[in-house]
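For this depiction, one protein chain was excluded, whereas all remaining protein chains were kept in their positions.
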Amino acid sequence: MASVLQRQRPVSPVRPEEVSATRQPTERASTLPPRVYHDPEVFQYERDAWFSADWLCVGREEDAAEPGEYFLTQLFGENIIVVRSDDRQLRAFHNVCRHRGATIVEEPCGKLVRFQCPYHAWIYDLKGNLRPPRHTETLENFDLSQNGLFQVRLDTWAGFIFLNLDPQAAPLAEHLGEFPNHWQPFPIAELRRSQRMEYHVKANWKALVENYSECYHCPGVHPLLNHLTPYNLGGYLPGSGNWAASWMELTSDYETLSIDGYLHGRKRIPGMRPEDLKRVYYAFIWPNLLYSLHPDFLMIHLVWPINAEESTVICELFFHPETMAEPDFDPSGPKEFWDLTNRQDWHVCELQQAGTASRSYVPGRYSIIEKMVHSFDAMVADRYANDGQRTVVVREAIKNWGGARTKRRSQPAELRESAD
Amino acid sequence: MASVLQRQRPVSPVRPEEVSATRQPTERASTLPPRVYHDPEVFQYERDAWFSADWLCVGREEDAAEPGEYFLTQLFGENIIVVRSDDRQLRAFHNVCRHRGATIVEEPCGKLVRFQCPYHAWIYDLKGNLRPPRHTETLENFDLSQNGLFQVRLDTWAGFIFLNLDPQAAPLAEHLGEFPNHWQPFPIAELRRSQRMEYHVKANWKALVENYSECYHCPGVHPLLNHLTPYNLGGYLPGSGNWAASWMELTSDYETLSIDGYLHGRKRIPGMRPEDLKRVYYAFIWPNLLYSLHPDFLMIHLVWPINAEESTVICELFFHPETMAEPDFDPSGPKEFWDLTNRQDWHVCELQQAGTASRSYVPGRYSIIEKMVHSFDAMVADRYANDGQRTVVVREAIKNWGGARTKRRSQPAELRESAD
Partner (left out) sequence: MASVLQRQRPVSPVRPEEVSATRQPTERASTLPPRVYHDPEVFQYERDAWFSADWLCVGREEDAAEPGEYFLTQLFGENIIVVRSDDRQLRAFHNVCRHRGATIVEEPCGKLVRFQCPYHAWIYDLKGNLRPPRHTETLENFDLSQNGLFQVRLDTWAGFIFLNLDPQAAPLAEHLGEFPNHWQPFPIAELRRSQRMEYHVKANWKALVENYSECYHCPGVHPLLNHLTPYNLGGYLPGSGNWAASWMELTSDYETLSIDGYLHGRKRIPGMRPEDLKRVYYAFIWPNLLYSLHPDFLMIHLVWPINAEESTVICELFFHPETMAEPDFDPSGPKEFWDLTNRQDWHVCELQQAGTASRSYVPGRYSIIEKMVHSFDAMVADRYANDGQRTVVVREAIKNWGGARTKRRSQPAELRESAD
């Protein structure tokens, strides 16, 4: 296998001054400048500087479990084969023949013993090595070892497969930082996909991550969710890395987020501690993975930008294999709940996308319970500014949004008032 | 309410030399350079320098007659609420929440007591003032009076509502100049909308205004119209302002423009003088309002550019309320006539749009009866040139296109010949 030439790092079209108002304490900060949700030049920068150089989750190990099993994934114009080679290692290759450049594999997933280009029948093994093509014997300087498939960096965590188009990127573990620590009690790698929902949303990918990161909108937008987990009960999780996380509390005797709030016999994920039984955890991992652990299932959203104004969102639910093996296993309650909630979210994100396109719009202010939105926006702003400074958004559970569970009675007055 | 920051005036991409051939007396002048009908850069200039800084007609007072009644209008990417506030004043606001920028009102028209953003439930009164949002109490420098809806300038004439996105623009009255004088005999403000037709036309907006401004094409394109009002009978109206107007004469015993030329009992608009009974008046008001007074109805066309190559045209017919109140009121004759005539026009405008895209096309010459086209093109050319000089196109009724009605017998020979 050969390696793709390193490309030049693109230059940010957003100057530090343009985002300085976002890089302030939340009480003084303003939201991101509106053009970053609309300007194709900004989008191109994000695609080239971030999505082409950050670790992106593209699937689960279960999707290529046995040697020869593969799936295709599309990363910003790059068609990539993720395959389990004969040595049981996962590898990723650009799905492009080294001869005249044809796409080699057309079926989105399957099992193969080798890769054969459908145009002139050139053959590569599962490790990407080219076999000698006919009618090339008399060529000068034609080195087979230099004409294998181009490889893409691949790493895994907890069953998730991440790719990185940048050969120079820091390792995945460094990217995740202390994120994995929070989930060590749980057998995340053992979970298996049960449900998959796909959405087309007319909104910038950042608006979708922002929407995920606050529940200020829940009383009006999600009456059911707000009934099960009131918007002002919960707290933030600490830790370093390119992520932020929080939890919300199930009230009354509710057991999970589903259309009626109950488990109906579904087993909880092994490893749940007493406090986990009443919590739903929400995290974003930079740039586009949303991770939500419920007592009985894990949900992820992958937010894939199409362009500055449109995104595809994939939402998947994972359960423990033992739960799925129960004869009466029924995931429809969680699925219906989240399909409803997702669609409510996409609608308001689309309204925000439309409104921020107005020439009249100027950055607004964060309410005090939008600190996780502010955390994400600060990551965005820091990366635009690219000046080596890192904005810290202070998030203390009690002060910020209604207090941790044990402090419910001592919430500040303004938060009690605002409970729906 | 806050006011939108003034934007920098865009620079014209069309140099004075490029339009100097249009800024000549009609006998020597050439039509506009073809690229102004096709070049996206020219269109962007027109949108930013003209449509974003000129008074644009967006509706009638009847569309928001009572307090709380509103309608939405889209002005070149700006979504605007036109509302009758509690004090019975008409106001216009950008339909954008000052918090995270969501579109506030989604229904295209209706009646409301306040504006409430569907995302985080921020509330504004009908004058655009923000009410205190929850969870913003501890913010620093968060001034409610600076966070109201952004207002858009609004003015009215004769029942028409005009908006102007430019806070510095001269008043509507100055824009209209002496135009209103011609219609003082008639109760234009009292008329009510009866019919509405909407068209998508693959032609530049200027080609549509030009088409409206001459009847040189009528013998071939509009046999019925040309039968009722022969193309070479009529005259021009004098007066200053950003408009031009003419009239055409109904021949034989025809009473109006409709599918058979007769009123069939429809009352004429009050105030008609003897000469008005046989006339149809045509005016364009810069940039995109076409105004046609018939004995029994007023017609307007609004020509809304979509891009350099496409436009939406709205055509509406207004009658006097007393006429509409008649038990046997039937507007189908005028409507059918104009729907037919409109479609004939759109077809030739689309042919012109297609043909002028050819690299071979060079500006042509105006015939002597295209002086009102030339007037419009001169306004266009003057605004591109932006050099303070104003081109005057001399339009004398008799010399220009067949003479006033009282001079029919003494038309110049070449005009008699060319009558169909």
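Quick notes on this structure:
The chains carry the letters A and B, assigned in the order they are written, with residues numbered from 1 in each.
The rule is short, and it goes like this: a residue touches a chain if its C-beta (ideal position, glycine included) is under 8 Å from a C-beta of that chain, and two chains touch if they have at least 3 such contacts.
A quick note: this is a predicted structure, and the numbers were derived from the prediction, not measured.
Among the residues B:S85, B:T251 or B:S367, only B:S367 touches the chain that is left out of the figure. Annotation: of B:R153, B:R193 or B:H217, B:H217 touches the absent chain (contact as defined above).
Which of A:V96, A:V221 or A:L257 touches the hidden chain is settled by the complete complex: it is A:V96.
Only one of A:E66, A:E140, A:D253 or A:D328 touches the absent chain when the whole complex is considered: A:E140.
Looking at chain A, the residues touching the absent chain are 4-5, 7, 77-79, 94-104, 106, 118-121, 133-142, 147, 150. Against the chain not shown here, chain B presents residues 27-28, 31, 34, 210, 216-217, 219-221, 347-348, 351-352, 354-362, 364-369, 414-415, 417-418.
Rule of thumb we're sticking to: only the chains that are shown with their structure count from here on.
The angle of the rotation superposing chain A on chain B, based on CA atoms and rounded to the nearest 5, is 120 degrees. Our note on geometry: chain A versus chain B, Cα centroid distance of 49 Å, whole angstroms.
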